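Below: one structure in structure tokens.
Yeah, one chain of the complex is gone here, protein chain that is, but the others are all in their spots.
Up next is chain A:
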Amino acid sequence: MTKILNSNISRRTVLGAGLAGASMLAMPSILRAQDKSLKVGVYGGYFKKSFDEHIFPEFTKATGIAIESVAEPTGEAWLVQLEQAAKAGQAPADVSMMSQVAMLKGQATELWTPFDMSKIKNGSNLLDHFVNKYPDGRIAGIGAVAWYITLVTNTDAYPEPPTTWQALWDPANEGKLGLLALVSNSFLLEVTAKTFMGGTNALDTEEGILKAFEKLAEVKPNVALWYRDEAQFEQALKSGEIPMGQYYHDVTGLAAADGQPVRSTFPKEGGIQDSGCWALSRASGKGDEAHVFIDYMCQPAIQATLSRKVGTAPTVKRDLLDLTPEEFAAVSSDIEPIIPRYDLYQTKSDWLNQKWTELIVG
């Protein structure tokens, strides 16, 4: 023991070796760096893999800008890292794909460099709600990808598809539902407001939100599973153990295509549309490249490729796309979507979370 401690390897030697090792690991990226390059953060796993395969190589071919993709964790961990790095003048990624709530939180600290729309000609293709703006109108983020959460059912248990979110409240469905477990990812308050209270504007006041909670409480006896883990619900839905619930439209479609007895329905009140934005860290020095990249991503052809290859809903207007009706239906719908009230999850997040937890746990 003491022999090891007294050996000649000093702390400095160890540090030196560590530094040498770290720079060895960093070498490839130094060698790769070209005159024009851009570090792009995308959600790790499926998204990063799909983008690396279908999108980034074509982009480099078209523009000569090399892309180094960075896997970002979901949740807000990435926002924290960007924020702290920016304070030190560093950008772990120049452009990142960010959730809407993370966009708002980043706005609060001026983390995002505003975009110059005159440099993003294709930006006019976008649907209005995919342009994320600072309160004073500067553009903080541009819609990257969108996806839907819809009403899903097991076709053996429900030969006829439900047509409305009211099915969640139907007493006949006691103990049959699987719903997402968090207020900030299930968006059930918005569903309640749109279905029973005339629209998500009903959530403007605390009284309105409390009323929505009250209505939502009636769903509780119908819920068999409040899930955080998607695989758990997906498996239960396929087997018919939990034959109804809310789930991702694209994944359900893929399962149905595999021959599983499941279907995804856009209720008449609309599916829940969640999305991610491209945003540029204020610590990045690659503003020009970032604008080129985002302009490229806003092309209808690229959005169509994303829909076909990655399964995301397009962020540009429907009539600009060359998607067939089937291809479009696989990822989206013409029914007006329920758009989550992201602002609430920023300004009232703790209160909402507390009320929600008390609602489902209590």
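Criterion: a residue touches a chain if its C-beta (ideal position, glycine included) is under 8 Å from a C-beta of that chain, and two chains touch if they have at least 3 such contacts; residues count from 1.
Quick note on the criterion: contacts and distances are computed from a predicted model.
Taken from the listed names "Electron transfer flavoprotein small subunit", "Formate hydrogenlyase subunit 5", "Glycine reductase" or "ABC transporter permease", the protein name that UniProt assigns to the chain not shown is "ABC transporter permease". For the options A:Pro159, A:Pro325 or A:Gly362, the residue in contact with the chain missing from this view is A:Gly362. The residue touching the chain not shown here, chosen from A:Glu174, A:Asp229 or A:Asp288, is A:Asp229. Among A:Asp52, A:Glu68, A:Glu83 or A:Asp170, the one in contact with the hidden chain is A:Glu83.
Listed here are the chain A residues that touch the chain not shown: 1-2, 5, 75-76, 80, 83, 104-105, 108-109, 175, 181-182, 184-185, 224-226, 228-229, 232, 235-236, 239-241, 346-350, 353, 357-358, 360-362.
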